[in-house]
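All protein chains but one are shown in place.
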């Protein structure tokens, strides 16, 4: 059983609230949900939509067809009528849409009339609509009361009660006019220990659980969600969240905080990352730990600022001048986003390097129902040299040579030992040098010694589906859910599997899992949300494997299960 | 016949003037010369040197051993005594060096005494030294008079005459004390049509000859030479050279000027380029022509600011968010720097893209004697749409679709047609759009349509040496001269050749010259002035060829002929 | 003669009630008054709500990066000093991300008119504090209130000896005044900056249209805009009473047509391939 609901309307009509309330409602009822958002770069007007897929088993990508379209304006009908499934219906209010729907698939609902009748604020049509959707699905309105209180409770109990009343009216109308149209089977019980979370929240939560104490950033869609999440936690957890004057300041502040001894992070999107690359290089030579969230949107330049793309892979691999080690993660689910953000902090401090967690608008905004995260899975180790261990040392050199390339990371001010870091090439003490020998030793320490250790830290890609696949779908980052469901939907006789990379740089070794052998034995199809198949190129340059086929989408929209299945038809034969 | 002279001393002692005067002197006499400089990031003190290799045939890299060491301080003797060739001599003044040289290889010269005797300024010891070098080589001082006037003439004739007098005294001493020590054969006549030029000057001259009208930059070693060259030409040629407040402003100013209809350029080194990448991406989506000189120095961050490295290749290939076409040139000689800067302007305007000419401190500062450049070899085509052709058009769309992806480049203000460019994704008129269809068409126009055309414009690599090589030395950028001489020095029975890439992105097609086949049939040795073999990685990812061996140097110093020959010994067997 | 309709552009994507509409219309009216044909001027803008303006009229347009309007405008003006160049930016755009360029454009005194749509908030990115947001105001990313003091653009510009410094209010009462100010700024030789107080109905619920309306007043007749210290003093007024008008002007040298390479006329008109290689190489022989 599954069902796709799409809510369409203008920016400013409250789509996001409707969507989130409904999603939470379904989740609390025990349905698995997956949502995605499509919105324009404007604050009012235009056309946005919010899509909810609910099912009785886990779902992790979107469908092309819509079963229930809630149209808050006429434009929504024009744009999405074609997307209706065979049983699909459009819920609309002729007054709001200023038109009459013609055809069996139109379900008229008097949202405006309800609001007028109850003499409440016009914006409450949204609650009527939520009530109606719930009613049409034959579900109980009861849980709505608690949810709406959670979301708008701070506006006062009266607002809450009124909204409930309006929703009830919408529900009543739906039940009386369209009872039995969609009858959803009761959900499996037991999603109480599941969470409903999106990629931004998961990264923010991951940072919080990793001891992040400092987050400086400049607002930039679609990365701002992380900052908003952490800002809300700042007071309680003694976390400084500072909005910098620009991205250059953002990364340099974070590096300052990290130098001073606290775990620090910054986040941005591609254009802001461009301004940060000099700072990334600074982290490289000074060996200052830092975690950077790079949340992609379609470029170049301003591009499509509120949409999705995976086009900055090479930029984060190579952005910054000179040669230094770095790690790049590309989580595919909120769960991976959570644990990899944690691993990012861990490796950043352990190896004293910049670690980039690359996400995109799709991952940032999509909500998933997932088993709750577990504290046991977290890497929580404090690598700093401070307290007695530092005070008792006879001497300290910030860049003292060692076989691993790692010098203990002392906290300045925590002892009489000085901590000197330098963006110039330097000696073990951190002072400027120019001689060739020291340069060579420092490059060896910083780069060559650490590289093999880092590579050994990388988890191999995830192999899902046929054990000996004829067809191997390759992906990285936010396409995880999509590829997984494609595998699930392919007929078993096709022997399809997915190979998903969430730790892409350095590319993992193939000693524990010989994924290169797997690649070589299958027809490989690399699926990327970009134009130039960056991941396929990386894979080729690192493993020698050239993917058989490439499927790309770069119009700012994510793949859906159906359009990828269709695109695959050409190859799965 | 060849001879290497090294002049060593502190910053501020005037090494550069001595070096340039001597080099010019040799060139005017008819010797081929090659010079390279090694200097610290300080203005006074420390240790710098200037090395001149002169010969009776073209030379294009430096030697390890020194025949004549002019030591302006004691430190120079300590640091370079070991580098003397068997016949090598050290010219020094015990008073300046505050020590007595012990051994036959010390040639004492009383520079300080000369200056005192003639009662002239102390700094004139330098002219005494120049005179002495000329004298020791058994050469005529005469041409010096003209040269010193060229260099310091603006200080007045008296200064010039005094310097000549001092040089004469130095010359006299040398002739009387050390006559016949080095007897240079008379140079081949006919270097009058040769020029003595370094990489910075060649790029500046290339820009000037390409109609560059606007150069904005922020000072950054080793790129500043280009700006200084162009600034000196600005008044005469109506060229605006503006020092921007930072590199972000520099590239955005240049983009503004280019939009307004003039050929524009900016230049920087790696750290500044980091700040420019957002602007590079802006050039990409707005299709605004721009030429960027990226003159490398060792990174990361401030690194070794006055030294050389080839470590930003991947950064210029992939720097900037989103996907857009660009061209990257990596000239290997001042001649290539000149013609490729010209080709950069040509392609930038023809295809309306950013073109990066990547150089490094070594290429920027080394002086070569080269056959004069020819105007006939220049690409001088004006692609702008203006004047009557523009005025008579019925309409104009800045991003009108075309098969080639190229829309005529109209000059704003030159007609009633408006020129609208946008960093957001846009329609043919240049206005913001968000729909998928237009996005796809624009990506096709901008990226996919232009890519094959650009690739066809790239000149294949240069193959020099054995036609069917067993050993193929691979390089790009500033190692050209080095690799060529290595080939010349290898015994012919070894069948060694060079394959040098000066046009690296997109990598040239192999249809006219199947260099991939050449690679596959030889033992390939990729020589790079960096730590991670970026070019070998690029070559592998684009051609599938994995180089057999890699030789890297990343201590901030260039390879010399001798140390590369030595490093090669292990492989040429 | 141009008419209002000559400046009809794309349909604005702004919120109904946004102060940007008034700025757009006033700009168009000023253009009509100046009879400036659309192809005779270029508007450079950054990224933000206000920065979408050039699309909503008809003109040569360079809609560039967030924060980078002024360098682009500088490049255009230096390449073609016959072109009238305006820059349109938001308060975040111009005082935040682009702050450094503002300092140096003022110092350079390039002949460009800058219109800052100052709604005291980041509009397009949904409500974070901007440099002109009052200290202490709480937002989703400023949970303890904005930590920085509110930037005073008038005082800043005067301290840099900006050639033309003005403030306007994008409300009915202020519009005729704004229109004249725009004309004067465009005609002024040198860098002219107008900070325009503009309501944001969606994200700034404090500095609303009415909030401004109750406070703004015009600098009195007889106010002397050439007295820099007095201008500075007046620039510090902000609170119950907010002065608008031309705070300060001067006639200092402009980075423009008088500089050596531009004396032969705009660069864009120069011959392109006129340099003689042999001659330019002279110093290399």
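Order as written gives the chain letters A, B and C; numbering starts at 1 within each chain.
Note that a contact is a pair of C-beta atoms (placed from the backbone, for glycine too) under 8 Å apart; a residue touches a chain by one contact, two chains touch by 3 or more.
Given the structure is predicted, the values throughout are model-derived calculations rather than measurements.
Asks: Among the chains you can see, which ones touch the chain that has been omitted?
Replies: A, B, C
Asks: Consider the whole complex, including the chain that is not shown, and state which of A:115, A:203, A:220 or A:249 touches that chain.
Replies: Hidden-chain contact among the options goes to A:249.
Asks: Can you say which of B:70, B:220 or B:419 touches the chain missing from this structure?
Replies: B:220
Asks: Out of A:52, A:84 or A:205, which is the one that touches the chain we can't see?
Replies: The single option touching the absent chain is A:205.
Asks: Using the touch definition from the top, which of A:42, A:89 or A:263 touches the missing chain?
Replies: A:263
Asks: Thinking of the whole complex, not just what is shown, which of A:417, A:540 or A:557 touches the missing chain?
Replies: A:417
Asks: In the complete complex, the non-displayed chain touches which residues of subunit A?
Replies: Given the touch definition above, subunit A has residues 150, 192, 194-197, 201, 205, 208-211, 213-214, 216, 233-235, 237-240, 242, 244-246, 248-250, 252-264, 278-279, 282, 286, 372-375, 378, 380, 382, 411-424, 430-432 touching the missing chain.
Asks: When the complex is taken as a whole, what residues of subunit C touch the one chain not shown?
Replies: Interface with the chain not displayed, on the subunit C side: 95-100, 103-104, 107-109, 131, 135, 143-144, 147-152, 155-156, 158-161, 228-229, 232-233, 235-236, 252-253, 255, 259-261.
Asks: For subunit B, enumerate the residues touching the unshown chain of the complex.
Replies: 12, 40-46, 218-221, 224, 227-228, 231-232, 234-235, 241-243, 245-246, 271, 301-302, 305
Keep in mind that, in the parts below, only the chains that are shown with their structure count from here on.
Asks: CA centre of subunit B versus CA centre of subunit C: separation in Å?
Replies: Each chain's C-alpha centroid was found; their separation is 41 Å.
Asks: Between subunit A and subunit C, what distance separates the C-alpha centroids? Give it in angstrom.
Replies: One centre to the other, that is 37 Å.
Asks: In whole angstrom, what separates the CA-based centres of subunit A and subunit B?
Replies: 44
Asks: Residues of subunit C touching 2+ other chains?
Replies: 47, 64-65, in rising order.
Asks: Among the residues of subunit A, pick out those that touch two or more other chains and give their numbers.
Replies: 40-41, 46, 271, 301-302, 305
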